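A single protein chain has been omitted; all remaining protein chains appear in their positions.
What follows is subunit A.
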Amino acid sequence: KEKLLVLAVLISFAGYSLSEEENVARLLASKNVLNQYLVEGRDLTVQYTIFNIGGSAALDVNLKEESFPEQDFEVVKGNLNVKWERIAPGTNVSHVVVLRPLQFGYFNFTAAEVSYKPSENAASAVVGFTSAPGEGGIVGSKDFDRKFSPHVLDWLVFAIMTLPSLTIPFLLFYRSKSRYDTPKPKKN
């Protein structure tokens, strides 16, 4: 009997939400870090995509990103607070922000906030959250350089530095050798 009651409640809720779906906007937001490597002092790209899976347009959409403290991340390009007047049903919008981490270490990328009006006559805004990319490790610039930089100039300078200690002894040896070397016997 209890099971039947629970089932009834669930069906009624589903019925309710299904009927409402057609006239209401419903937004799903994702937040992705597009970098393969997160390096201190180098650009970090974050992409936000908002999908409207509802039946009507979402109005007054606000994306509020507050999870990047100013002393740890510098904004290179883009805005952390974005507004869209209208997102049509069945469409999506995307927004990209380029940041630069000022410190290295582990950083937890948390969700940003999305608020919108699901319909024209909605009383209050609906607040939702984007997906959270999770924890990422920001590599220090020295470690990254050590691993990936080609260091062409450094190798060149190294070669120039070692040249005297190699060529001078060899030249001296060769000079003396050519002076005293026994001439090869001539073929008859």
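The criterion applied here is as follows: contacts are C-beta pairs under 8 Å (C-beta built on N, C-alpha and C of every residue); 3 or more make two chains touch, one makes a residue touch a chain; residues count from 1.
Here is the rule we use: contacts and distances are computed from a predicted model.
K.L.:
Looking only at the UniProt record of the hidden chain, which name from "General transcription factor IIH subunit 1", "Translocon-associated protein subunit gamma", "Dolichol-phosphate mannosyltransferase subunit 1" or "Integrator complex subunit 14 isoform X3" is the right one?
P.N.:
Checked against "General transcription factor IIH subunit 1", "Translocon-associated protein subunit gamma", "Dolichol-phosphate mannosyltransferase subunit 1" or "Integrator complex subunit 14 isoform X3": the hidden chain maps to "Translocon-associated protein subunit gamma".
K.L.:
May I ask you to list the residues on subunit A that touch the chain which is not drawn?
P.N.:
142-143, 145-146, 151, 154-155, 157-158, 161-162, 165-166, 169-170, 172-173, 176-177, 180-182
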